[in-house]
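Written below as structure tokens is the structure these notes are about.
Omission of a single protein chain aside, the complex is shown with its protein chains in their original locations.
Presenting chain A:
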């Protein structure tokens, strides 16, 4: 019997009787990270990395039964050895390492090899079987170094300010928004944010994360506050009457999908920054190679392409269907 299996409820460990990121309610869930498609509602018990606990409570309610563990700490489920290791995707994100009778499987969840300054840096793990995401599993996705991207964003903000415009940056509220704030913290006097970003921000500040203070935008915020301001909002705020009051402003979208020009034009943005919390193509290849895995399962993203490519490289790779983020996730703001 395989250490992990793909079932209708999610990735299951029969010997340990637990699921990893289940998409239907189960008894015991080990959670890679706090994004909605990985941490779902209705499980009886949750296990996640310590930093994820407050985020899980925020998203799923204070009454969930959740246990936090530190990266690298070992716990046993019916003798199956489980440990969580940094995935570099967002605060608290983890790869799940499962070892049974010396056979090691690793489920990556979402990950990125580049250190973003906030989340614990991605840790390559040796294993026999690796379950990898493939959100950006096409060779057209090769990210510029983040320093360059943040320089471009800073430059764009300055240009907007010179033109008397506010800069509205759309970034997913959990993960991307904090990464932006962390890297731009010395580039602006202060930041105005949408409520969806202010809420997790407060939680993370309480937890002691090194983030700059932000001002939450409310109906009472005076229009003068928006002049030349840096505003961070979730992608759902686009096309929304909420943005109208910022005029004049320029709109910038921070997402890996901005790598392709058509996507940016479709969204009517003034600027697109291909800033992603997922591995790019070289990153995926590097991660898979570093595991030394004989067997690779490819989940959400360009899974069939990436699996086929790995197979051609002599790695036993297969595509698996999961309920994690939709393929190509154009409309999914997380990436």
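The working rule: contacts are C-beta pairs under 8 Å (C-beta built on N, C-alpha and C of every residue); 3 or more make two chains touch, one makes a residue touch a chain; residues count from 1.
Everything that follows uses one rule, which is that contacts and distances are computed from a predicted model.
Visitor: One chain of this complex is missing from the view, so tell me which of "DNA ligase (ATP)", "NADP-reducing hydrogenase subunit HndC", "Carbon-monoxide dehydrogenase small subunit" or "ATP-binding cassette domain-containing protein" is its UniProt name.
Guide: From the listed options "DNA ligase (ATP)", "NADP-reducing hydrogenase subunit HndC", "Carbon-monoxide dehydrogenase small subunit" or "ATP-binding cassette domain-containing protein", the omitted chain resolves to "DNA ligase (ATP)".
Visitor: So which of A:107, A:271, A:284 or A:298 would be touching the chain we can't see?
Guide: Result: among the candidates, A:271 touches the missing chain.
Visitor: Given the contact definition stated above, which residue among A:226, A:257, A:273 or A:297 touches the chain not shown here?
Guide: A:257
Visitor: Which residue numbers on chain A touch the omitted chain?
Guide: 138-142, 257, 259-266, 268-272, 302, 304-305, 308-309, 312, 326-328, 330-331
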